[in-house]
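I'd like to ask you about the structure that follows.
All protein chains but one are shown at their positions in the complex.
And then subunit A:
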Amino acid sequence: MNAVDGSDHYEAAVEGPSPSLLVIVLDTNPHAWALLAPTLPLSKAIANILVFINAHLAVNNANQVAVVASHSHRAVWLYPRPPSSSSSEDVEMTNDQPPKLDDANKYRPFALIENSLLASLRDLISTTAEKDVATTSTTQMAGALTLALSYINKATVLYSDTTSSSKPATNAIDAPENTTGLQSRILVVSVSGDLAHQYIPIMNTTFAAQRLRIPIDILKLAGDTVFLQQASDTTKGIYMHLRSPQGLLQYLMMAFLPDQMARKHLVAPTQEVVDFRAACFCHRKVVDVGFVCSICLSIFCSPPEGAICLTCSTHLALGDYGAKPAVVPRKKKKKRRVNGGGGDTPSARGTPVPGE
């Protein structure tokens, strides 16, 4: 249990603003980063994010941070590192000298996170097989978001658990006196597009976050996904598609650093246009005209075969909808539809009384 807690080394503030927990979901899709490498290599992005994390921790010494990687085949904790990880700290560092955490030039908590984060990231990438990369082009965003949410839930429970003082296993976060609780938010650093096949799980996590009042901020480095836009919109998070990814740090520090408390008083620089389209359940295509089952609300791009809902097997009454459009009258071919627009005005006839 002890490794799950991210802030065990910090002294909790006794009073003052309630601390915030920042969970970063880092999209580590190898394909996308390979494309992005000429402008912004992963290592540089990580360095920028580390600065951002340090800034977050510096704001309040009870602040916490957690990082999840949304990789091509799985979602993995980068920080805090899961205890089950087979390789313990010193095994990873094999060919290097063990990191000096007591570097006088670095605040120790910063160094700790930095080391752990980099080690787990290397771990993740070195364990990624070629066939993993070859077989998928997407990222496990829904899984990573779920991990983030469950972590937040745990941290919140732990934080508000002031009464039970004896918790030897967990280096208890000494909850300060103020009762406003832990302010949690999620920041998704997204690089891949095309999450349509995860539409349902992503929307589920989105609505869960909405209920828990956890904003999901989206920092989009590349690609475009409709559903992450919806996620941030629904949870009142910030959505930014970076125009110049090389200025990542500026974006992080200016737009994403303020926590919920601060945001109440700020105007967030979020993108105002949101694409609200959904993906069909049958092909995971983003649709602008679709069919919705009246029983289970499943969405289809075309009426399901036999008018039976694929999800709940309800027999649906379709009416005349969805047939192949007939633009040509039966039998006689005609040409007279060409031309004729614009010329005649419809007002030539009298205005009849409604309902003849």
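The criterion applied here is as follows: a contact is a pair of C-beta atoms (placed from the backbone, for glycine too) under 8 Å apart; a residue touches a chain by one contact, two chains touch by 3 or more; residues count from 1.
Just so we're on the same page, contacts and distances are computed from a predicted model.
Asks: Given the choices "N(6)-L-threonylcarbamoyladenine synthase", "RBR-type E3 ubiquitin transferase", "D-lactate dehydrogenase (cytochrome)" or "General transcription and DNA repair factor IIH subunit", state the protein name listed in UniProt for the chain not shown.
Replies: UniProt protein name of the non-displayed chain: "General transcription and DNA repair factor IIH subunit".
Asks: Out of A:59, A:203 or A:249, which is the one that touches the chain we can't see?
Replies: A:249
Asks: For review purposes, identify every residue of subunit A that touches the missing chain, sorted by number.
Replies: Its contact residues with the unshown chain are 30-35, 37, 39-44, 46-48, 50-51, 54, 96-100, 103, 106, 111, 114-115, 118, 121-122, 125-126, 128, 130-131, 133-134, 137-138, 192-194, 196-197, 200, 223, 240, 242-251, 254-255, 267-272, 281-285, 288-289, 295-296, 310-313, 320-330, 334, 337, 340-342, 346-347, 349, 351-352, 354-356.
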